[in-house]
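Of the protein chains in this complex, all but one are displayed in their positions.
Letters A, B, C and D mark the chains as written, and numbering starts fresh at 1 in each.
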Amino acid sequence: MFENTLFFLSAALCIIGAAGVVFSKNLMHACVLLLASLFGVAGLYAVIGADFLAASQLVIYAGGVVILMLFAVMLTGGSSENSNKFGIEKIPGMGSTKTYVFAGFSVLVISFTILKLMANFMKSYTKGELPAFSSTVEKIGTLLVTDHVLAFEISSILLLGALVGAAVIARPRKG
Amino acid sequence: MISLSSYLFISFTLFVAGIAVMIARKNIIAMMLGIELILNSAALNFAAYTRFINNNLEGHLMSLFIIVIAAAEAAVGLAIVIRFFQIKETIHIDDAAQLQS
Amino acid sequence: MSLSINDYLNQFEAHQKAISFISELLGFDASGLITFLVFATAAFVVVNVMALIGGLGTYAERKISADIQLRQGPNRVGPYGLLQFLADGVKMIMKEDIFPAQADRTLFNLAPLLALIGVFATLAVLPFSSGLTLTNLNIGVFYLIGVSSLVGVAVFLGGYSANSKWSMLGGMRGASQIISYEVPVTITILSIVLMSGGLSFGSFVESQGGFPHQWFIFHNPFTFIGFFVFFIGMLAETNRAPFDLPEAESELVSGYHTEYTGMRFGLFALAEYIEVFVLCGVAAAAFLGGYKVPFDLGNGVVFVEKLGLPAIIGKNIGQVLQLGSFLTKTLFLYYVVIWVRWTFPRIRVDQVMTICWKYLTPIALFNLVGITLWVFAFDGQSIWEVLSHMGGGAHGGGH
Amino acid sequence: MEYTISTIAPIVLLPFFAFVINAFIVKRFTTLAVIISCASIVGSFFYAARVFFDFLNVFSADYYIHKTFTWFDLSYGSFPFKMDMGIYIDNMTATMLFMVTGVASLIHIFSTYYMHDDKRYGRFFVYLSLFTSAMLALVLSENLISVFIFWELMGFCSYSLIGFYYEKEGAGNASMKAFMTTRVGDVFFLLGILAIWSVVGSVSFVDIYQAIGMGKFNGLYALGIPLATFAGFSVFMGTIGKSAQFPLQVWLPDAMFGPTPCSALIHAATMVAAGVYLSLRCYPLMEAGHLTTFIAYIGGITAFGAATIALVQTDIKAVLAYSTISQLGYMVLGVGVGSYNAAFMHLITHAVFKACLFLSAGSVIHSLHDHHTHAHVQEMPRMGGLKSKMPYTFLAMLFCTLAIAGIPFFSGFVSKDRILGDALLMALDNKVYWVPAVLGFGGALLTAFYMFRMMFLTFFGEPRDKELFDHTKKETLSWNRNLPLLILSLFTLGAFYSGSLTGQGFIKVAGEKYEWFQTLIEKPNLLKFNNKESQAFGFASNPSSETFQKSKYDSNHGLSAEKAHHVHHVHHIGALISIVIAFSGVFIAAMMYFWRSWNPGFWVSLFSRWYRALQNKYYFDDLYIKGFIQKGLLPLNNFLAFVDMGIYDRYAVDGWEKVNRVMFTMAKWFDNIIVDTVAVDGTGASVRFFNVILRTIQSGKIQFYFIMIILVLTGYIWTLNI
Partner (left out) sequence: MTSYTLDVYMPVIILMALAVGLVVVSVFVAQILRPFKPNALKEQAYECGEDPVGTAWSNFNVRFYVVSLIFIVFDVEGALMFPVAAIFRKFVAIGEGAVLVGSLLVFISVLVFGIIYCWSKGDLDWVRSFQLSEDQVNQLKGSEEKA
């Protein structure tokens, strides 16, 4: 009973958020809607027992990526719709009817493709018995230091590279 | 009610929304929101398959690394956007059509 | 340690009987409904108590500051001015709600809501006692970090949406300060996780004891430093003095809530006060033994065996003692927070960042390495146990 | 006693991590890098000591640790292609680990003295760390492939270390020579590994032992040669290359271009020892291939030949280099005559005293500084009388010289005497072995002679270069110069290895008669491996299932009483002969160079042709250059060049040219009219035409690309009907 409630709440939040990101005309609103969508995804993780993933989704996305996005929006001049520096009015930054038509067309095409792939898969899928939920933290930890220790260490290198690279790129320059 | 197909449907929706955002928007930051949506749909798929197909926690690990990579991607991508803005004073994607400044 | 308050109640026979009785009465299995009701009631009670504590917090703040500055403080409304916060609340509701003309109205409305959601959601995992924990999630502290980061988003949006320069500056400062200080706090919590071997608050508290020498703060030298790192980071994360840069009235008028009036401002203030309480509670649970009572009085076995009380009463007396222990520690820290506010001058914005990145973060990383090696080398024993082994048990605490 | 991977891995990983860290910090924090290197190897030594003493005191004699993990598994159906990596520790490995880490630690400490003023002070330690970790990993290796990997890694490190002073003339060539010469052996070694793989289906030592025990090699021939012989020979060629045995010994003397501590490390403790270690590990294979006679001959020839060359060398390091080759020859001789135990013992004792000798030589060289050429002096004719200047170095070197010369009570006597005794025993048994035995005894005489010649020339008599002597500072006792020398020279006493002063008995340990080298080191008992499963990596082994009893010392070595009596009798005779030989060598040296009663010049003029041959190292370098390269490879090259230039170029290529010329005139017409006008210009026009169209596609507009990607992906999926 409560499972379904949680699932529907999360799914609704997720899909409404995603739709909002597509159709919102204000970049700041789009960012906040993305936050809602990511919260929904965290809830969906919780429903299928991926508790650690849900929490990491919250920590990394809600705490990190969205704030980064918001800062980036502010650093590039807020959400006002820019024209470029020559003052020529172009297509507005948040899209126009023409771009939405293109987007709709692509979405239609890709949907058919994905649904075709999915149909093939769902034909062969049989629903099995679902195991009970248990904490995944210890198992993930064990996997991280045994089988996937290389990925664990390399991800630190990846993050170091991201840090150094991004700091070099974004560093304020004199003059 | 909570089944694999519903999860696949949700992640499909997220994916399609991401694609739509990436094509419809002309603002680079807005396009990056679309990328986040797409990455999330992939991560959600991994977690759903883990739950409903094989119950093997490596799917969770995969999702975790997708989240990590998404964070790194956002950091570097936004840094590039900001640098781009410092040079060109715009973040319109069509102004980024040249390889050379 | 039960998983949630519902599980705690489920172990009593009377509760089971009540469930079956209601099921018969209603004609369907009412356990789900009862669970919901139990949770709803408990959450409601907790939220109300928190709102009360938040309200009394403003009172306490003014009274203590008056004490420190040799003034009277509020003393007109109610005995000793105790009802002052109610008067403030009424005032806030009665005030006119002004939207700035250029504001982004949606986000202007949303920001206090986000702050309140973030803060209230953290209450779910706060361990008031071994029974009265709303839910003991096995990712407890990690969940808490994630949810409480919503406050940062809320501060930013609050500053952004008003379209006032003071607000914007305050919001940017606030958000960057909150996320910066999350780093040392997270790393310190990580070291606590290392020692307790679990992410849930239950495992934090259960791996400590009732006496001070069994608390994590006195576990080894690194945790002692770690507590202060945590405490300072906590002050900064809740924008308390001396880190109240985002709302520094001498530079930024009132920071990110410059343009907020009436009840919206009140909600921000409420969220802030409750967050202080929550983080004090986290500090108490992680470092000061949480709800643990000395001599194992908390589980109530003593009352049953020595005094011959019925098991259910003994258990609940234990719970009350635990609740008392937790609240004492938390409120003591709360007092210290207020005390600090009226003792130290505000620091500059560059000093805020320097303290975070050049002092607290390296110290926290050093602590993490130190605790890793400590746990590895001494197999998780505290310094007292190590000393008592070295001294042949002649001295040292309690073993 | 729980053995997990965390107790063993640090032995290798500490030096390796030191290498990784130092590679980054060495330029800026040289002192820190040196400290990290030294601390890591000392830490590694303590871990190794723990393993060693456990094997010595706790485990039963035939206990071993064998842990593996799957490196890759490409098996398909019934075709196995699976490679394991892992560790294999038995008594021999434990002893090697202890020796290597101990000697390497002392060499590291000495290097802080010797290399201190060098401009590449830090980098030297980087190489040392990598080198040591490679050697330790080789020793711990569980299979031949991983041995080969670290073998090559050591080859690379020795290349870097020999060429350390790359600005010095000849150093680069010397390093190249060492690298290329050992490569000859390595090719054979790899062939041997492949041959073993083809038979056993695995290259793990345990599997090889098991296969030999089950007789898998029996009746397998390739080109008429038994496969076991081929495999054993090929692996032994690896030993010949690495341990500088008879045909491929030429690289080792040139390797003295490296800094002296690295010579000590390469030529005493690690790299050359690795060759002998490998042939000891593969001893069952050699036995199964009936190669022991061949090995004994190679060993004997090397031992004697190198000793004769050492007689006439004047460079102090060259004497030591040739003595190293000679002593390695003894070890190989030991392998050849089935003296498994003594060969390994000589490996250990030699590592200790040769490291000490090299370090002492380094100490001497470092303090002799020529003020005219600003170089260190290595020539013995310019030394002499240095005993008063450096008493501690002299003491250390004297002990080692006594050891290597085979004077009783010293370690060299114990081990070498056992090898020679076994050689004598084999010779009495089988006439074929007389040659190596006699060569071995002759080499022992020469060894005693040239080592004491070196001592007398260096430390005794009047200083021959007065100015140099006066400039030399008097040695003061310092921790990083003398301490390693004195520690090493202490361990040249035979009592540490044999259990008794004479080297023939035993001592009482914990109330039991007990002789550790004899009890610990024995030939692999092939039957033992038949039913052993390797343990998975990372989990504690369970030694409680093993018996913890040390086998008692059996003075008969498991032989029947009559035969044992015979063996002991022969051994006593051998010991007597070696003692006599050693003292006579010392006596001759003393007559020539100490009392100066006999004039060495007389002997030189008597054997002048031989003397020239010796000075030219038996013309081996000339043979290889003039014989193989100039007579063999150059004519071949010339012939190939002739074929290329004279036949192929002249007729085929030039002939075609003629044909082409004719074709060309025809083609020109065709080209001008049809190709150029129609095709080329037409193509250009069409390219320009398509260019106009395609340019619009590459617009730089990312979203357009997205749409394209989506369309192409969709088309792909729908056409392929996935």
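Please note the rule applied: contacts are C-beta pairs under 8 Å (C-beta built on N, C-alpha and C of every residue); 3 or more make two chains touch, one makes a residue touch a chain.
Bear in mind that the values here come from a model prediction, so they are computed numbers and not experimental data.
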Chains on display which the left-out chain touches in the complete complex: A, B, C, D
Sole contact to the chain not displayed, among C:Met195, C:Ile317 or C:Ile363: C:Met195
Touching residue (missing chain; options C:Ile19, C:Ala42, C:Ala285 or C:Ile383): C:Ala42
Residues in chain A touching the chain absent from view: 2-3, 5-6, 9, 46-47, 52, 56, 59-60, 63-65, 67-68, 71-72, 74-80, 132-135, 137-138, 140-142, 144-145, 149, 152-153, 155-157, 159-160, 162-164, 166-167, 170-172, 174
Chain D residues that touch the omitted chain in the full complex: 2, 4-6, 10, 538, 540
For chain C, residues in touch with the removed chain: 3-4, 6, 35-36, 39-40, 42-44, 47, 92-103, 112-113, 116-117, 119-121, 123-124, 134-138, 142, 160, 162-168, 172, 175-176, 179-180, 182-183, 186-187, 190-191, 193-199, 253, 258-259, 262-264, 266-267, 349-350, 352-354, 357-358, 361-362, 365, 368-369, 372-373, 375-376, 379-380
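In this section, only the chains that are shown with their structure count from here on.
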Intercentroid distance (Cα basis), chain D paired with chain C, Å: 65
Centroid spacing, where centroids are CA-atom means, of chain A and chain D in whole angstrom: 57
Touching two or more other chains - residue numbers and ranges from chain C: none
Chain A: positions in contact with at least two other chains: 52, 56-57, 64, 99, 102, 106, 110
Which chain pairs touch, all of them: A-B, A-C, A-D, B-D
Chain D - residues contacting chain A, complex: 703, 706-707, 710-711, 713-714, 717-718, 722
Chain B contact footprint on chain D (complex, rising order): 699-703, 706-707, 710
In the complex, chain A residues that touch chain B: 3-4, 7, 11, 14-15, 18-19, 21-22, 27, 30-31, 34, 37-38, 41, 44-45, 47-50, 52-53, 56-57, 60-61, 64-65, 68-69, 72-73, 75-77, 82-85, 90-96, 99-100, 102-104, 106-107, 110-111, 114-115, 118, 122, 125, 127-128, 130-131, 136, 139-140, 143-144, 147-148, 151, 155, 158-159, 161-163, 165-167, 169-170, 173
